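Apart from one protein chain that is not included, each protein chain of the complex appears where it belongs.
Take a look at subunit A:
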């Protein structure tokens, strides 16, 4: 499915606010733009407002004020036109468990006004691509957790949306299936579909997404490219498995060593610092390194810092 790129943004969120009946302010005037063809990460801790934002975009939640436009179509004023352009994979399973995956997909297409013959062809195509075709005639409740997640993606593709919104699509899915889902989603993004992804697996966002917004307490605390965001992190922590961790620890200017246990060392160092000096020091101390790895995912480290900074000084954030 190749789609023509247009200059109209895929999504424009304009000063969107949502206050629930119980007084909770889920969104406090969010503004955001997603360009067509983008693979966009929307991250934030639980309760940050991500699902409320997605709910408003998909018209399941009524905004208190502000508006959003999907490819120029106002969600408030041109709801039906806007909804034709969206595919939604929600966080919670929301299909009839007693229906068959094939029927779930065909019915979904029917709700979008797609004739049954075309719907059946698309259902077969997407169920096959998501490796669910052999389960197409089983009751949906008999599917495994990973299959149910893939079914929701197949269902969301039935109207071949220009904007696909995935709200934690890989939650609780094993790594093999997660990778096959990434492959599928990357493929449809490469074919022109704009993708917005929320996830708690930050390596997923780091690998897949080109741009990112981090939302916390109903406000956007960061909105930039993934590359720029990652470049803000100027320190990195490595973990070394060693033959023995000496006591006292070696000393190097600008590098902080920490002894985790008898065979594990950690070194926090500037990202610009060459690793050679580290290995020279280890050799000088008779330390043999058997393996090394990054302590945390870089995005995860940034995410935690941004969210924590935002909580300490409301409205101000700073990255190490």
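What we mean here is this: a contact is a pair of C-beta atoms (placed from the backbone, for glycine too) under 8 Å apart; a residue touches a chain by one contact, two chains touch by 3 or more; residues count from 1.
We adopt the following convention: contacts and distances are computed from a predicted model.
Peer 1: If you look up the hidden chain in UniProt, what protein name do you find among "Circularly permuted type 2 ATP-grasp protein", "Transport permease protein", "L-lactate dehydrogenase complex protein LldF" or "Response regulator transcription factor"?
Peer 2: Choosing among "Circularly permuted type 2 ATP-grasp protein", "Transport permease protein", "L-lactate dehydrogenase complex protein LldF" or "Response regulator transcription factor", the correct UniProt name is "Transport permease protein".
Peer 1: If I consider the whole complex, including the chain that's not displayed, which of A:96, A:144, A:256 or A:288 touches that chain?
Peer 2: Per the contact definition at the top, the residue touching the missing chain is A:96.
Peer 1: Which listed residue (A:29, A:45, A:72 or A:110) would be found touching the missing chain in the intact complex?
Peer 2: Of the candidates A:29, A:45, A:72 or A:110, A:110 is in touch with the missing chain.
Peer 1: Quickly run down the residues of subunit A that touch the omitted chain.
Peer 2: Counting only subunit A, the missing chain is touched by 20, 52, 55, 58-62, 79-81, 83-84, 86, 88, 90, 92-98, 103, 107-108, 110-116, 155.
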